[in-house]
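Shown below is the structure under consideration.
The excerpt is restricted to a subset of chains, each kept in its original location.
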């Protein structure tokens, strides 16, 4: 069984409390056999904690249970800090609180904290204070702000003491992750990066996909937190902090390019006299059907560009992914083309709209 | 209800035998509410014949029942001809025969007919003979051959008589459809274009998505045939023959660009030291999860590039879609970038492999 298989490759000691023994072969095979894997993210899928060993043995990943599906989770008794209450952070903190975690919050504009304090959160006056008061501090802020949040005055570094955990959830470049990891660990702290794939809606629903790398013991300590906020989580066993950022950038690169492609299809349909709704109906009957296509297109056809993920951020992700290809001498012509379309969208003042507003770059 | 609504926009007479009165509001709303629409093409969805009136009123579409799901269909008593037994045609003819249709087949290399004759098909010696012998003749051939099949010696035109139906299922450019439509109707024939979205596998499974435009009475006469071969079919009520070709090219443009984007992601993952399998696992947990992504990526990781849809054909479709944008003065930078990647794949001898072989353009 998968358990035996795992023995030879992964240290199992720390995993025991995570009950990996509950996992059965069936679940594992379900994830390995594409014909049985549910295609939609809305459907119930097995979320029991497990270790998946790849055949190649190159990396290992874990998927956590989701409270959004199971209904409850036993919260960790560690004190949780959370920095940043934006599109993503708000939903995450709500779910942490709902599942009984003790959470101290901080936000650049303090008013946003009020709502969460009413729900039971405590207020931290500075990032340094939050880190000092808590065992594990998460950060989920604007990518531009992530580094300053750590290095700045009253920043995270001021509060780091040996044993403190810092979990960077913002989607930043791998180099920044490496730098932050070194800074935190050089003071005795423990570092995990845990960027998330998803949107405001999925954050609210506790259905994010979490991708973690770095200190595995931190990942395990965060178990109930990730279950509260996510549908599933992956831990990249091989590789250092920075690899989750790389993976996330590539995923967002694909998403950004696909979004631009779909917008190109919708607008070409219109430009050639076709019905956009019919185009969408057919698309959603075919093999490319996905929650993503369906929701984004519906929003476009309704003229609803309320941000679920900021257009400016997907453009930034494209830029960083292209730059990764640059360093690896790997051409990324699709991402390069998409990046230019998003730049046009930004020039049309769509930066703070949803990524689907790239549609407007095609009609103006 | 939808029936009353339809009255004012669509001629209802010919639809009666198709039992549109059986349709209920629930089914209609299911297709209109994205949150309830099943995202996966693998799941059972309502396939009862219906008319969907768009709110915009710009086009109307029909979805046919599928025998692949319902198990059976009452075959038409009209004599069916079928020209072309390639990747798509073979599966279609098998399904027509299984559902009890009387089918006369022709193929450029006649040996391919043998298998189907054993299954009960009759042999036509030339396209003209097939058309002469049958009431409705379908054609599903290499796009390059479609025009010659009609105009050439012993071609379709030689067999067209008043009342004969010709259904062009090959994915060709809209201009060719317009020309063929005019040629067929000028001789008293009835013309329908009915390109399909799908692959060899879906063809074998009777799960194609059919997109039709042209003579609506032909569409209705083909009802049992489309149910035998397809999961669903759409008829573009407004617009002439050529519009289905346009729509299909745009869909294939999106598919081709997306395939290139996914290949770009997979290869960038590898180039930056990530696990391709992990990349795929995460992708298939997220909102972009789809049958298409899952199957294509699995095939790529297994090095399986057996053609489900020829790479050279998706490249041709990209070219034609770009050309449509050209005529409409509509930029298509994503398709333009994708087209160049596929051209590189063709230069690497991947023309007759599956579209997923575009992956190789990124690693050579």
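The letters A and B name the chains in turn, as written, and every chain counts its residues from 1.
Everything that follows uses one rule, which is that contacts are C-beta pairs under 8 Å (C-beta built on N, C-alpha and C of every residue); 3 or more make two chains touch, one makes a residue touch a chain.
All figures in this text were calculated on a predicted structure; none of them were measured in a lab.
Asks: Let me spell it out: one sequence, repeated, and 2 copies placed. What is the copy number of the whole complex?
Replies: 4
Please note the rule applied: only the chains that are shown with their structure count from here on.
Asks: Could you state the distance in Å from the CA-based centre of chain A to that of chain B?
Replies: Here the centre of chain B sits 36 Å away from the centre of chain A.
Asks: If you look only at chain B, which of its residues touch chain A in the complex?
Replies: 31, 34, 37-42, 52, 54-56, 58-59, 61, 197-199, 202, 209, 211, 231-232, 234, 236, 238-239, 243, 246-247, 250-251, 253-255, 257-258, 260-262, 264-265, 267-269, 271-275, 277-279, 281-295, 298, 321, 324-325, 328-338, 340-341, 362
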